[in-house]
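Every protein chain except one is present and positioned as in the full complex.
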Amino acid sequence: MPYHYNTPEDKQAMLSAIGAESVDVLFDSIPAELKLGRRLDLPPALSELELDQHLRELASRNTPAGEAVCFLGAGSYDHFIPAVVDTIGSRSEFYTSYTPYQAEASQGNLQVMFEYQSLITELTGLDVSNASLYDGASAAAEAVLMAISATGRHGKVIVPESLHPEYRATIATYLENLATEVVTIPTSGGVVDPEILSEAVDEETAAVVLQQPNFFGCVEDAAEVNRITKKAGALLIAVFDPMSLGVLKRPGDYGANIAVAEGHTLGSPMAYGGPYLGIMACEKSLVRRMPGRIAGQTVDRRGNTCFVLTMQTREQHIRREKATSNVCTNQGLFALRATVYLAQLGPQGLRETASLCLQKSRYAAEQLCQHERFSLAFEEPTFKEFVIRDRENRVDDLLKSALDRGYLAGLPLGRWYPELADCFLVAVTEKRTKAEIDGLVSTLTKASERVSVPATV
Amino acid sequence: MPYHYNTPEDKQAMLSAIGAESVDVLFDSIPAELKLGRRLDLPPALSELELDQHLRELASRNTPAGEAVCFLGAGSYDHFIPAVVDTIGSRSEFYTSYTPYQAEASQGNLQVMFEYQSLITELTGLDVSNASLYDGASAAAEAVLMAISATGRHGKVIVPESLHPEYRATIATYLENLATEVVTIPTSGGVVDPEILSEAVDEETAAVVLQQPNFFGCVEDAAEVNRITKKAGALLIAVFDPMSLGVLKRPGDYGANIAVAEGHTLGSPMAYGGPYLGIMACEKSLVRRMPGRIAGQTVDRRGNTCFVLTMQTREQHIRREKATSNVCTNQGLFALRATVYLAQLGPQGLRETASLCLQKSRYAAEQLCQHERFSLAFEEPTFKEFVIRDRENRVDDLLKSALDRGYLAGLPLGRWYPELADCFLVAVTEKRTKAEIDGLVSTLTKASERVSVPATV
Amino acid sequence: RDTQLLCELSRPGRRAARLPACDVPERDIADLLPTEATASSPPALPEVTEPQIVRHFVNLSTMNMSVDTHFYPLGSCTMKYNPKRNERAAAMPGFADLHPCQPEETIQGMLALLYEMQEYFQEISGLPACSLQPAAGAHGELTALLVAAAYFKDLGENRSKVLVPDNAHGTNPASAAMAGYRSITVKTTSDGFVDMADLASKLDDEVAVMMITNPSTLGLFEPHMREIADQVHARGGLIYLDGANMNAILGITRPGDWGADMQHYNPHKTFSGPHGGGGPGAGPICVIEKLAPYLPTPIVRKEDSLYALDFNLPKTIGRVRSFFGNVGVLVRAYAYIRTHGPDGLREVSENAVLNANYLLSRVKHILPVPQGNRCMHEFVASANTLKKDKGITAMDIAKRLLDYGFHAPTVYFPLTVPEAMMCEPTESESKETLDAFAEVLFRITEEDAELLHDAPHSTAVSRPDEVRAARQPVLTWAALSEAN
Partner (left out) sequence: RDTQLLCELSRPGRRAARLPACDVPERDIADLLPTEATASSPPALPEVTEPQIVRHFVNLSTMNMSVDTHFYPLGSCTMKYNPKRNERAAAMPGFADLHPCQPEETIQGMLALLYEMQEYFQEISGLPACSLQPAAGAHGELTALLVAAAYFKDLGENRSKVLVPDNAHGTNPASAAMAGYRSITVKTTSDGFVDMADLASKLDDEVAVMMITNPSTLGLFEPHMREIADQVHARGGLIYLDGANMNAILGITRPGDWGADMQHYNPHKTFSGPHGGGGPGAGPICVIEKLAPYLPTPIVRKEDSLYALDFNLPKTIGRVRSFFGNVGVLVRAYAYIRTHGPDGLREVSENAVLNANYLLSRVKHILPVPQGNRCMHEFVASANTLKKDKGITAMDIAKRLLDYGFHAPTVYFPLTVPEAMMCEPTESESKETLDAFAEVLFRITEEDAELLHDAPHSTAVSRPDEVRAARQPVLTWAALSEAN
């Protein structure tokens, strides 16, 4: 077998040393009636060559971005990954090591965590960051738990409909068996309505969760939302798009107490949804309520600067049921990738990437809306994605037809928003060229013509 | 610019330290009239994202093995590359280092060279190996030069027509301005004719170059060729296929004095022909005439075992025009890949790989020859490739038609062997499945029908 | 060597990435976005060049021990070899470049793989339903407990307690708390097994779930497993199996066959997904039939030869994260399971247990193993005698091992064993390595205590001041410049 060492001679020598007659004897502590007594019903072993052939065959039944032109977004984006990120991310010493329990044998990982935390605080304008969580949605749920604990308000948390539906679902699941209610408030024109929010938020409210730019791609009036939230003594949790911070204000700058994000876009692939990177930063005062690993700087016995895991009294192996959370690892490898990615971009690269997303997406929206069939669902300014309304209300046919021509043209919104059943969400990253955007427009226009024909027959 | 550090401030500080007013001044030693005085006429710089898009576009205009089913051989083969080879080959410390001039800073590379040499001697059954040369053909030419020098015979070297035509061409080019003549002898039935060889070889002959299995895929009577060669006091140079040594006798076992091979098949890609790996091993008595780097074991000042470049008195930086050759590096990274590959295969893996090539290629040949249009051009036993004769003599049409159906079905031989204009060379590696072979047979059969139809109209 | 911080390498004007020029008509940002929402300048990230980045991170990497460079017997973490073919598989564009919202017809290969993974996990655990959504083992625990809660709520039962043995992973009680349960500790005996009397005293109708790790963190198979399950079931409770130690029992025995109702897997442990310096992993769960309606959605279904996502579970708990799950980790696990097959997986466990027992046989004379002469995939030795006799602690030994080129075992866990050293060699280590490790361990116990207190000696860093780190937290570059 591929990864075993033990030759028959080794086995014999080892069994002798153990004082066991056979390997089977080693399993004697398992009651016989609990043993399986048959082979697992799994397909027989493949050699590496066969595995490769098999996986290629499976992969060929998928249409990845690169084969189709991807305009899908909604929290996962086809951003460019520089080659350096893969080079560093595939270093054995990073990806085959584990949580730095022995600091002396893990200074590489620990320094990366420290650098990651530093970059995230710079990115968010907040004081502290943990070393990452699972993904954006679960990070949002953890932020809600933090806010409840910090405010001592167990009444409710407020989530506008412009927050990603899966993030809302995740928060709801996390809170299902706890005392706190999740109150969903409707939006007006694609953004939070200050009046509705003002009415909803009260002294029982632990937090308001604001996505900026929001699920529809619209830029919210974050300052106003913060004002209303703070007036009621609640905390503002911002869900942000890291790429947007090349042009938009940082969560810390508009008053967010906790900021969370989906960070896969910082150098990790879409990978059909995971693994991803949950970013979380917060004000200093909240740090001891923060879930997840945190690295800190200290000195060693020789007085040398070094790094360790710190504030572990928050964690399960010490606090058990009193831990801040049950999260016991970070997404180390993806935090590393994000660290390399942000270093590679630098401030100018981040700004240029954000600017390209902004310009290209707005160009795409305008071009689409030149066609009478299409309009923007919302008038608010957008960053890199936008909602298109199909006046013919045949979104599925339209997108299917675009797919046949090689475009993953957008995400139908009816599944989450019945009132937007005639709408789809389009995302445009820096990777999309003018030719691809023009191709999309032309395809949707033609598709529209083709689809329209049978409708008139 | 991407890979420069110097900020304007840095530049100014550096120029001050130098005592130069500007960077231009640093080029004052170049006479003004020799300066270009214009921009190079090259396309403008691309960002990494644009480069990626551009290269994908270029790559999409190629049909690699994987998209088409590859039955091409002739010295370059679609063998499987285990993932470990890529993992090790992409270690920064291996691929961004250089020739181990400072042994203390290069023990990794030096030990790999030593291990490579050890594996190659085991593989060939010869005493010593260098740390690799450019490719199989130039290694063959270097072997001929070694033989001339070792025997002191400057009259001729003998190359049968069953030696790869490009290897023969390379040897001829290397010898063009030297005294030694390259005598090409015809083959009989696809292999060396002992009588013709006996007549050609004489006391002026430095060496006979025998390819085993030969260019046509046929297994030569190496023992007999060796006998004839040695009888005349000439050296036998064997050109071997590393993979064949899982089933065939080793060059050292049938008497070769020098053995050379194309080694890209040991873990490196086809890459449209290069870089490749020139393998060379020889008898102990010839080692000081061997070209290329050689690593040896020794001890350091503390008495520890270690490795160094050795026998450098053969080389150019010391011997200059009296060096054994002008080759001054090895193909370090590909020698590393071959080392990893051979370790990964081990004796059983090599045997099984060779056996799969043998079984599958013979199956393919048989299946093809069931069709009346096709026959084997030669009756001799083959290892992993074979020559098919198209009785309708329409090889180009046939292969074109197969290509349209996704098969790189074979290599037409007319370019090198006018008398074999109705023949093509088919290679079958362990990667080819029965389904692919059956597909090839069915395609060539159908192609044959389709091609034949207009011929009868 | 470079151990500076990225921010120290930064100089204004340096940069690595360059972006394409904008190829669409460009508009003034002020025309596109409200001024109050925009930043006047981007975040002050470090300004460095690409060669700096590469050298910085490559050199940092070499400051880690890792499975690819060192023996790493970190107990409970299953630091086995991470096959390189798995990495190649996960990087295939046909898997890596799929958007999670693509139409099903464009991801049939992906769904086929995920469907098979559901099937494989079910078969290996003996539990008939599976959700691949949870992102980590602890996340799987939470998800399963939420499933259990939904089930009881649906039954109209109001159960508030979760039982957790005292030698369980800390995540068990933490997950119970997050799911809204009260965590009740069940004692274990000096043999390391569940104290049946204590269990009996705590088991009541309030108990929703008993969480159990079997084989336990001591590397022992719970002899009363069936009895425990029966008793919990008799009171209407459910058994949750912490699957951290599945590496010991693949194809030999199945949690579903002992009465487990739910379990999670750690594919990054058992099925060789890499640990990534602390993640990402994955935490798929399997459950019995009656809990299946409560699983998170979507689930992959197969009809004829077509695969589809089923979002239509009316009783679902919803979701515990965005999108499908940690697919990249599952692709690696798939590659592992497919290249092993049923016999290969059984051999994994046989060799993991053989290696652990062999190491135990070599170590027990040096460091007593309180829980006996045999183990499953791991064992817990104790430095307690050594501490009493010579003042040498488990920590001293752990640190000194680093000097000899071995990563340390897990120390001070479980809490039930004083001066615990939890050793899990895994199946992918050789007898020679185990012998060398045992010899070094012996040599260390013979060394001078003072030498050990100051160990490690060969590393760039030795015995960081953790108290200072926690009391005066310096968590960012900004805090660093404030601190100085």
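Each chain gets a letter, A, B and C, in the order it is written, and its residues are counted from 1.
The definition used in the following text is that a contact is a pair of C-beta atoms (placed from the backbone, for glycine too) under 8 Å apart; a residue touches a chain by one contact, two chains touch by 3 or more.
Because the structure is a prediction, the values reported are computed rather than measured.
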Practice prompt. In the full assembly, spell out which visible chains the left-out chain is touching.
Written response: A, B, C
Worksheet entry | Hidden partner chain, touching residue among B:183, B:196, B:232 or B:343 | B:343
Practice prompt. Determine which one of B:231, B:319 or B:391 touches the chain that has been left out.
Written response: B:319
Fill in: Absent-chain contact - pick from C:223, C:405 or C:418
C:405
Item to complete: Among B:156, B:360 or B:389, choose the residue that contacts the chain missing from this document, as touch is defined above.
Response: B:360
Response to the item:
Hidden partner sits against chain C at residues 1, 49-52, 54-55, 58-59, 62, 68-70, 81, 83-84, 405, 428-430
Practice prompt. Write the list of chain A residues that the hidden chain touches.
Written response: 2-5, 7-10, 45-50, 82-84, 86-87, 92
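By our rule, only the chains that are shown with their structure count from here on.
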Worksheet item: Greatest Cα-centroid separation from chain C: which chain?
Response: B
Worksheet item: What is the distance, in whole Å, between the centres of chain A and chain B, each centre taken as the mean of its C-alpha atoms?
Response: 47
Discussion item. Give me the residue numbers in chain A that touch at least two other chains, ranges are fine.
Written reply: 48, 52, 56, 66, 82, 87, 90-92, 430, 433
Worksheet item: So which bits of chain C are touching at least two other chains?
Response: 14-20, 50, 54, 58, 83, 85, 87-88
